[in-house]
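All protein chains but one are shown at their positions in the complex.
The chains carry the letters A and B, assigned in the order they are written, with residues numbered from 1 in each.
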Amino acid sequence: MLIRDIVEALGAKLDGDGDIVVDRLVHPARAERPSDLALAISPQAAAALARTKARAVVVAAAAPWPARSFSAVLAVAEPRMALARLTALFDAGPPHERGIDPTAIVAADVALGPDVSIGAYATVGPRSRIGAATTIMPQVTIGADVTIGAHGLFHSGVRIGHNCRIGDRVIIHGNAVIGADGFSFAPDLMSAAAFTAAVAVRRVHSLGNVAIGDDVEIGACTTIDRATLESTRIGRGTKIDDHVHIGHNVTIGESCILCGMVGISGSVVMGDRVRLGGGVGVADHVRIGEQAVVAAGSGVGSDVAPGAFVSGYPALPHARSVEQHLYLGRQKRLHDKVAAMASRLDELERIVSRTVKK
Amino acid sequence: MLIRDIVEALGAKLDGDGDIVVDRLVHPARAERPSDLALAISPQAAAALARTKARAVVVAAAAPWPARSFSAVLAVAEPRMALARLTALFDAGPPHERGIDPTAIVAADVALGPDVSIGAYATVGPRSRIGAATTIMPQVTIGADVTIGAHGLFHSGVRIGHNCRIGDRVIIHGNAVIGADGFSFAPDLMSAAAFTAAVAVRRVHSLGNVAIGDDVEIGACTTIDRATLESTRIGRGTKIDDHVHIGHNVTIGESCILCGMVGISGSVVMGDRVRLGGGVGVADHVRIGEQAVVAAGSGVGSDVAPGAFVSGYPALPHARSVEQHLYLGRQKRLHDKVAAMASRLDELERIVSRTVKK
Partner (left out) sequence: MLIRDIVEALGAKLDGDGDIVVDRLVHPARAERPSDLALAISPQAAAALARTKARAVVVAAAAPWPARSFSAVLAVAEPRMALARLTALFDAGPPHERGIDPTAIVAADVALGPDVSIGAYATVGPRSRIGAATTIMPQVTIGADVTIGAHGLFHSGVRIGHNCRIGDRVIIHGNAVIGADGFSFAPDLMSAAAFTAAVAVRRVHSLGNVAIGDDVEIGACTTIDRATLESTRIGRGTKIDDHVHIGHNVTIGESCILCGMVGISGSVVMGDRVRLGGGVGVADHVRIGEQAVVAAGSGVGSDVAPGAFVSGYPALPHARSVEQHLYLGRQKRLHDKVAAMASRLDELERIVSRTVKK
């Protein structure tokens, strides 16, 4: 890759030679080849520039960097955005064979777009469709009647249940499970008051599917259960980390961020651009308004207004959570103060009763 | 399916034509074919009946529905139980090939009941047994010396370790792992006071297995570890959601309900019909009595009595948790009140000391 092309892609300011060829993006301390491009947009990495072997370096325009001579210095205005663009430029994706592996079992009536790759031992069920240039890595299973869009990447061990619908440019990481049955019984056991041996439990079967929009990313070992009748929906552009669980009948808006180990119970409805920190749990049927933020580790038991920032267990407006924690830390002091006041009261009562009697 | 047969299965009251044939259960708003049966047992779905294209509809007997002419109205007394029965009637399960796929690797001495299906690339180890009409979906691995009952359904990516025993009518969802080794070391590191570089850590190996009763359901990406010497036991009829972890040597009773992301540490003992909300954690060696309920997000650090309802971290009787949260919300008010009382005390002391001196 030519430095000049990178400069253009980043909108960077170049000081030096645009004709240098680079083929690897590294921390300044790891640079060892003439073709290494050292990324030094963090203060710690910029400090490492003093002793780097790299000839070409990327720095944050707003931060200082060692006064040394480099063949090319690319200064970027928005370091994190540059990180996204640069890593995209250098990401070749997981190496894989092109085309349909002879051991892949693809039903005869599957519709495959151009340039689809399907890896070893993957299976694709009848009547399914896979869009152009989508890559299915080895040992993925795709059920019957599944629709998958174009330019997707499905890592090994992904399970897509029958009837599910998946948009374009969707990335699903290893061992994620899309379309397992919902966890639903009659009677509704978690709300039933008494659960004696006399209560017969019946399974509510899941006849619906999962519908995933374009540009969604789903982490490793994440599970999204199918709906009872209709669709569990993940909106366009939503990003989901590893070990997330999304229950049946849930609707998640567009461009939401669900960090690792988030658990969403059945029938939750979330607006667009909702952000949930790691380990957040959401109770069933809760509604979370658009652009709301839930701090990591919180348990959401009731509706959250659009734009709200909540935290804690149960989750409260963040300012109230902070206030509660502040006072939690002062409990001993308060007890001591009240005890001292009680002694003063005793003493006052003694004096007053003596005085009044006189 | 004939409406009259559905009426009988549900114990519903029919108003209209029992000879209509239906083949799909849908939300009233989604009905589009003459053979669609619209399910309108929730108030929201009942409201959608006003504009449905469905000819045949299921309603809750106790709730109002639009005065419109339908070919068949099925009124049910217990809506949620009807939902369970109806979805069971219409659930054909995941489409799959019948019989043993030629790519499945089944050891020569495996005993298969009649009508067993084993999907593509599944493997079944030596001396294992699979009961009648059980379906093994593609890419399941079953180890050596495993016993599986009849009428089971094992979804793709399920891993069953050697020696495990699984009952009849067990459903296991995608990528669940039954029979991984327990997490156990010598010394017992989580209780060891000091863990310096001088402490040598040795693995306690898992020689036991996992034993799962009849009618158990296990969610996607759930893990149940094998016992050290004996069996990690899951009682008959217990339902386990996605991402649940059950440690080694655990015994879980019958008909328990474990919601998503529950974590059960080693050697826990749970009675029958225990209900654990989502994300509950249980410390090792804890005993939870039958019919106890633990609210979502709670951390159980000590024994729970039969029938108790506990919540919080650490879990307390729910009434006490609620009381604590109530007072937590009043901390600022209490501090302000105490501060005001302190001022009044100051003032009183001033007056009294002046008065007494006089």
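The criterion applied here is as follows: a residue touches a chain if its C-beta (ideal position, glycine included) is under 8 Å from a C-beta of that chain, and two chains touch if they have at least 3 such contacts.
Predicted, not measured: the structure shown is a model, and the values here were computed from it.
J.: Can you say which of B:79, B:143 or B:167 touches the chain missing from this structure?
T.: B:143
J.: May I ask which residue of A:16, A:278, A:301 or A:317 touches the chain that does not appear here?
T.: A:278
J.: Any idea which of A:187, A:297 or A:317 touches the chain not displayed?
T.: Answering carefully, the residue with contact to the hidden chain is A:297.
J.: Tell me, which residues in chain A touch the chain that this view leaves out?
T.: Chain A touches the missing chain through residues 25-27, 30, 39, 78, 80-81, 83-85, 87-88, 90-91, 94-95, 103, 119-121, 137-139, 155-157, 171, 173-175, 217, 219-221, 237, 239, 241-243, 255, 257, 259-261, 272-273, 275, 277-279, 291, 293, 296-297, 313, 325, 328-329, 331-332, 334-335, 338, 341-342, 345, 348-349, 352, 355-356.
J.: If the hidden chain were put back, which residues of chain B would touch it?
T.: 105, 121, 123, 125-126, 139, 141, 143-145, 157, 159, 161-162, 175, 177, 180-181, 183, 185-190, 194-197, 199, 201-207, 221, 223, 225, 228-230, 243, 245, 247, 261, 263, 265, 281, 283, 299, 301, 313-314, 320, 323-324, 327-328, 330, 334, 337-338, 341, 344-345, 348, 351-352, 355
Please note the rule applied: only the chains that are shown with their structure count from here on.
J.: Between chain A and chain B, two copies of one chain sequence, what rotation angle (nearest 5 degrees) aligns their Cα atoms?
T.: Rotation angle between the two copies comes out at 120 degrees.
J.: Where the centres are mean C-alpha positions, what is the separation of chain A from chain B, in Å?
T.: Comparing mean C-alpha positions, chain B is 24 Å from chain A.
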